[in-house]
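As you look at this complex, bear in mind that one protein chain is not there, while each of the others sits in place.
Residue numbering begins at 1 within each chain, and the chains themselves are lettered A and B in the order written.
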Amino acid sequence: MNSMVVLPLVLPLFGAFLLPIIMRASVGVGLWVGPAILLYGCWILGNQWISGTAMPFSLAIGGFAPPMGINLYVDSLALLFALAVQLLGLIFWPFKLDPETARRQALMLLLVAASTGLALSGDLFNLYVFYELVAVATFGLISASSTGSAYAATIRYLILSGIGSVLTLLGIALIYSQTGTLNLAHLAQLAPEQLNNKLGLTAFLSILIGVGVKAELFPVNTWVPEVYATAASRVSAFLAGLVSKLALLIILRLLVLIFHQQEAIQVMLFLGILGVVSGELAAWRAKDMRRMLAFSSIGQLGMIFIALSIPDQAGLLAVLALSFHHLLVKSGLFMLADGWGGAIENLRGAAKRSPLAAIVFILFSLSLIGMPPLPGFWAKFTLITELAAQTSPLYLIGLAVFLLATVIEAAYLFRLAALLYRPVSEEKPIDTIPKPAGVSLVSASLFGVGLLAAALFITPVGELLNHVAGQAANAELYIDTVLAGTGGGR
Amino acid sequence: MRNLTGLLFAGGLGFMLLSIASGLDFGAPPMLVGEAIQSVAPQETGATNIVTSVVLGYRGIDTLGELSILFAAAAAAGLVLGRRHTTAGTLTEGGFVLRYGGAMLFPLLMTIGFYIIFHGHLTPGGGFQGGVILAAAFFLPLLARPGARLHHGMLSMIEGFAGSSFILIGLVALAEGEAFLQPMLIQDTLGQLVSAGTLPLLYLAVGLKVGAELAGLLSHLAQTESEA
Partner (left out) sequence: MTPTIDLELILYITALGLISIGLAGVVLSQHLFRMVLALVIAEAGANLMLVLAGYRWDAVAPILTSLGEHPQMVDPVPQAMVLTAIVIGVGIQALAVSILIRIRQRFGTLDRHEVAAHMDAEIAQIAGTSRDMSQESPLGERPLPPLPGTPAASREGRS
């Protein structure tokens, strides 16, 4: 049963390779291939989650024991993310029918497969390969909107992500030249002796910047606003909601398992603070909805980076809470932006045109700034208590920035919310006010329902996340699970 | 201002790299995994070329990911460039030498390409190298006769079936109760042409896929250029 976990990773690739051929033969059949594969993936992973026997476990691909071969590491955290990938792939499925449907759907399947790989893989170089696959698939999906600005945004993203991949490769080469292995568990074993030096720190920083491109880390996030402004809303939602979190997951694994240097953590805290400040201020100034969401997402991810720099289970819990909260909220907001994209000014009185969308928007806003009954409050509160418990002055600066950012967030979100309920001006007919289309509104409301459910069941959800964080924070468990029976390979 | 940022960046980078260079210890790098693989690879995979057993066996899923990246790049380039088949005769036809040289090289390149693919488990070479040569074989006539066009339907058939057969071979192993992509059918004929079980089949799939992918990409670019 455990060996089936490889299928959600492989079947989308299989489908993607064959999709152009199937589409050529019969469009009717081809349209069902992708959703069927993703549904099957959800079913397998869901089954695994429910049966949940003997978690975590490690799955050697090709039957080669881990330090030599590549393994998938399946713990609750990885499984949760993999499940989220398949589900969101289904929700954001590009069903639009035109001559390029086959290519777009194939790219989406590749993106889902690569994201699943990012969640599950336990090998540094394998992570790099899937990371690049995510990058290439998203380049294709962004430029699929085929405006000049989409191409220009894509090339900017491509160049930045190229810099990132060079730095990541450099980091991998440094690590390999020091340790002679790439398996994360094996590295975790060797790290205290061989990577606990200046070279190890440089390697970590290279990888941090490299992977940070997708995680919207401060200096390498200049691609974010243009890409989210030009790409289709579904693609933006998938990128902001999920792909950024998967990049974070890589950094989290590296931090927990391999790099424990104080400097590494401080650099991350510092970059996170800068990200929060720059993102939130830019969001406050933004004049169109998508850009505002993009900048706000930079700010939110900065907060997660601040949380990531608290190196224990409680910090990890804050990371997870913020991540999943941001995943729900930002995906939903981008789905609303599907109809409400464009200038904020145009949204005056939009609540009258579609009251449900306005209510959902306000729900998301309230949760985003941390209104008490909603999960956002709980996520932020976890982080605040953790930050306040730290003694180092940089953490206190982080706390101050965090609180300030919440105020700014409230300012720009409520400005928009107030605009939604402003009376419509006389000369403007109500039909010209933009309105989210049916499907996007339904998916946005789905995320809203999810948010409300999380608010209702906040205690079990919190316990679950705490359990997941505990499992993820346990480096010994990881090493034992992966290297059990191979004598550690030393 | 912008130059200043650039210079600062370059300076910081140089400093970082210098610190790396001074910290590297020049000696025999530790070969933990490498040595372990070297000692068991011939028995476990049956290939004398150990790089091949790493590429297709120990790190087989990397190779699958890499094929997917090529496929994604080709699909994305196809999305970007569109499927237009306007071959304006703006480019001049190649001369006699070019045209007939291209035609004569075609079978040679095909032979060499397949030779390299089929001997990937024995000698240096393999699916990627052979696949690139196959792509060159198809691209050469295109350079000589700008009006000629590759059959895109055929190419996408090849790339689809080659890629999916790579996965199918892996899935068969899974269905047999082994792990995904586990090498099977390993004969006791180390060093022969027919050895290394499924690895040559995997390399054939890789070679065909890489060849079709690159040929498709190049002809897409060539067509768009003549159109612009």
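Basically, contacts are C-beta pairs under 8 Å (C-beta built on N, C-alpha and C of every residue); 3 or more make two chains touch, one makes a residue touch a chain.
All values reported here derive from a predicted model rather than from experimental measurement.
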- Note on the structure: Cross-chain touch to the chain not pictured, restricted to A:T222, A:Q313, A:Q390 or A:N474, is A:T222
- In the complete assembly, which of A:V27, A:A152 or A:A418 touches the absent chain? A:A152
- Query: Hey, which of A:L38, A:L59 or A:A286 is the one touching the hidden chain?
  - Reply: A:A286
- Only one of B:I50, B:M110, B:L143 or B:L201 touches the unshown chain, namely B:I50
- Message: Under the stated touch rule, tell me which residues of chain B contact the chain that is not displayed.
- Response: 3, 5-6, 9-10, 13-14, 17, 20-21, 24-26, 28-29, 31, 33-35, 37-38, 41-42, 48-51, 53-55, 58-59, 62-63, 65-66, 69-70, 72-74, 76-77, 80-82, 84, 86, 122-124, 128, 190-191, 210, 214, 217, 220-221, 224-225, 227-228
- Task: Over the whole complex, note the residues of chain A touching the chain we left out.
- Result: 125, 129, 132, 135-136, 139-140, 143, 146-149, 151-156, 158-159, 162-163, 165-166, 169-170, 172-174, 176-177, 180, 182, 222, 225-226, 229-230, 286-291, 341-346
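Please note the rule applied: only the chains that are shown with their structure count from here on.
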- Note on the structure: In their shared complex, chain A is touched by residues of chain B numbered 16, 19-20, 23-24, 29-34, 36-37, 40, 44, 57-62, 64-66, 68-69, 71-73, 75-76, 78-80, 83, 153, 156-157, 159-161, 163-164, 167-168, 170-171, 174, 178-183
- Spell out the part of chain A that touches chain B in their complex, as residue ranges. 3, 6, 10, 13-14, 16-21, 24, 59-64, 67-70, 99-100, 103-104, 106-107, 110, 113-114, 117, 125-126, 129-130, 132-133, 136-137, 139-140, 143-144, 146, 151, 174, 176-183, 186, 194, 197-199, 202, 205, 489-490
